[in-house]
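A single protein chain has been omitted; all remaining protein chains appear in their positions.
Up next is subunit A:
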Amino acid sequence: MSLLFRSKRGEQGAKITRIGPIRRFIMFFVSNAQQAVGSLGELWRTPFASLMTIAVLGLSLTLPATLYVVVKNSQAVGQQWDNPAEITAFLDKDLSSQQVETFQRRVSLMDEVAEVSHISREDALREFREYSGFGSAIDYLDSNPLPDVLIITPVRDYSSSERASQLQRKLASENEVSEVKLDLDWVERLQALIQLIEDALGALAILLCIAVVLIVGNTIRLGILNRRDEIMIMKLVGATDGYIQRPFLYTGAWYGVIGGLIAWLATFLLIWWIRAAVLRVTELYDSQFRLQGLSFNELLILWAVAVGLGLLGSWIAVRRHVAAIEPR
């Protein structure tokens, strides 16, 4: 792409073979590939120069990734109580089974109620005998001390704590009901806690990402200044800023690629480390909970974030510093 000698060059005597636009287009990708490989080779030859930056990049991403796994799992726990407003209504013990059935039907017809299930006093006693360990003692009782129980699931609109308590009061005012229980508080607390962790995680992740960008940017900046003379010479023989910038951008991307792998590894190790502790806790709660690690997609996202941060950091550095170096 000769600017000054478009028409004249052929006549100058020196024979010139110019490169056509298609060749130029193809060579753009070829030289990109060469520069990408070249940057990797540079990393390979001088690993210690970049090792710290790569490690910082990887480990900085490990913390948010691990916290993300923790939040994801606590959300999974929270979801098991996604309908927190399960209302338990203990009925009057004097009711006949006919009356219980009628009442159950009446409750199920209420607009606020999605589902009603009935645990009869006989079933409740049988279950109690089996699981409580008082088996034979219960046999000495004259009569069944347990009431009939209705477990009422409100419709979605009524599952918020406020509306559910409204429904709770309505049910409590019924004649057939002796007591209504709505156990909301701990679910609310759990969800508030998860929300808190999520927000803190978000803020922390953003801070760490900014730190990563700055660190990568600084490393690339030093690399640019180290090769100041080379950049000057390249500019003198007609290299565009883009051509000079590309190896540095690729270096940033490689930082991300390798840093992402480090983040994977470190996250796996951390989750493996806390898995034992989590299992002990869940055993105590007699729960079927299993800790979930990062899914395949999440691993890819983590990697993409690492590469993106590496690129962003190097982009900020090259934009400022490559243009500033002018041949003298």
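List of remarks:
FYI, contacts are C-beta pairs under 8 Å (C-beta built on N, C-alpha and C of every residue); 3 or more make two chains touch, one makes a residue touch a chain; residues count from 1.
Here is the rule we go by: contacts and distances are computed from a predicted model.
A chain of this complex does not appear here, and its UniProt-recorded name among "SUF system NifU family Fe-S cluster assembly protein", "Cell division ATP-binding protein FtsE", "Probable glycine dehydrogenase (decarboxylating) subunit 1" or "Tricarboxylic transport membrane protein" is "Cell division ATP-binding protein FtsE".
Only one residue from A:233, A:277, A:304 or A:324 touches the chain missing from this view: A:233.
Note that of A:90, A:243 or A:268, the residue touching the chain absent from this view is A:243. Counting over the whole complex, subunit A has residues 1-5, 8-9, 12-16, 19, 23-24, 27-28, 30-31, 229-230, 232-241, 243, 326-328 touching the chain that is not drawn.
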